[in-house]
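In this view, the complex is presented without one of its protein chains, the others remaining in place.
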Amino acid sequence: MRYKVAPREALRVVPLDALTLVYHRASGITHIVDAPVPEILEALTEPLDADDLLAKLSETFDLADADPAALAARLDELAAVGLVERL
Amino acid sequence: MTDARILTEALRDPATVAQLDAAGWTALLAIARAEQLIGTLAHRLAGLPMPSAAARVLEDARASAEQGRIAALWEAEMARRALAPTGMPVILLKGTAYAAAGLAAGTGRAIGDLDILVPRARLEEAEAVLLQAGWEWVKPDPYDDLYYRRWMHELPPLIHRERDRMIDVHHTILPLTARVTPDADALIADSVVLENGLRILAPHDMLCHAAAHLFADGDLAGGLRNLWDIHCLAGEHGIAGVEARAVHHGLEAAVGRALRLADRLYGGGLRYGQGRDRDMLYLRRLLARDDWGRPTRKLTRLGFYVRSHWLRMPPALLAQHLFTKWRKTAAQ
């Protein structure tokens, strides 16, 4: 299964201190997120499956716990709120 | 005496607002809010000279309707994502459909719950998929549930546990207890697909549904908005062939009356058939608001409430329904 992120122009991202605010224009919903969610949204420039996404994230960030199950859980949460869509 | 004609006139001919004084504007805005037509009014009056206090209220109403449009379309999108794996046709109804298709009726319109139509044979499948995707039953009462499943034209309402928004899943456009039974298969077969894969009713079916909803599925509450929808739908697609389609669904009387009333209130001249005496009674009921936007003409209203129950259910069934409700109340 591949994941697609909401288009860049549909998101307004405001980093504050520890957390990041994401306003999703298509839904009108504000999401308050912590790492690695902003990084996931950033990395999904094209639809990817979980393994490819993990590989891409590992290139850019020093992931101490490159755990596919944890990433899958984050992606499920993001799909449930509609920030990413399962294809 | 003030009634809602001040609103229908402003919608029919925006130039009429030039005659309003402060009290007139105050009444117009209050009545438009009460009829959930203030967003529509705001778009209709955009750009006209008016007192700045009124312009401000209408600007807020435009922004509010836009936010409502986004939220409604998002609800439709989330339902689409949930139902997409089933491959079943999902047809948007009412306000969400108008907004999704960019129809004039959707401009500035207040949109409530998400209403969708799916094939009756796939109703349980739709229900299971939605429950999986975060929607929940609103009320767990077994009698009401049974009542819905046996007699209504929809599943008991579901609400999304995160977004707190309701979805009504219909398999036809009138309750099974109503005396007319529109052709649900034809509604689905002739529906029109949108870019994202969701569907809307064919133009004439949309008009038939709006008319059926106005007369058979309520007590005329919200009637002015319904008739504005009908006025816009008729204006956008014309009414050639509408009568034949209405006959096919058994809705010729409802559609005929809806078009006549919409023409009486909003103009346009798109109507068929002769006016009836009862039209005046309907108009009295539809326009019954004071200059605070509060309902007036209580006796006319009560008559319509009893009537609307009567229309939805044959009398014996109504008695049974009321008796069951009464027993439940007494037992508590």
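Read from first to last, the chains carry the letters A and B; within each, the first residue is number 1.
In this section, contacts are C-beta pairs under 8 Å (C-beta built on N, C-alpha and C of every residue); 3 or more make two chains touch, one makes a residue touch a chain.
By definition in this document, contacts and distances are computed from a predicted model.
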Which of "PTS sugar transporter subunit IIB", "HprK-related kinase A", "Cytosolic NiFe-hydrogenase subunit delta" or "Carbon monoxide dehydrogenase" matches, in UniProt, the chain that is not displayed: "HprK-related kinase A"
Visible chains in contact with the missing one: A, B
Residue of B:A53, B:A189 or B:L281 in touch with the missing chain, whole complex considered: B:A53
Per the touch definition above, residue among B:A15, B:A46 or B:A63 touching the missing chain: B:A63
Where the missing chain touches chain A, by residue: 12, 14, 16-19, 21, 23, 25, 28, 30, 32
Touch list for chain B against the chain that is not drawn: 22-23, 25-26, 29-30, 33-34, 51-54, 56-57, 59-61, 63-64, 66-67, 70, 292-294
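In this text, only the chains that are shown with their structure count from here on.
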Mean-CA-position distance for chain B and chain A (Å): 38
Residue ranges of chain A in contact with chain B within the complex: 25-29, 80-82, 85-86
Of chain B, residues touching chain A in the complex: 67, 70-71, 73-74, 77-78, 81, 134, 162-163
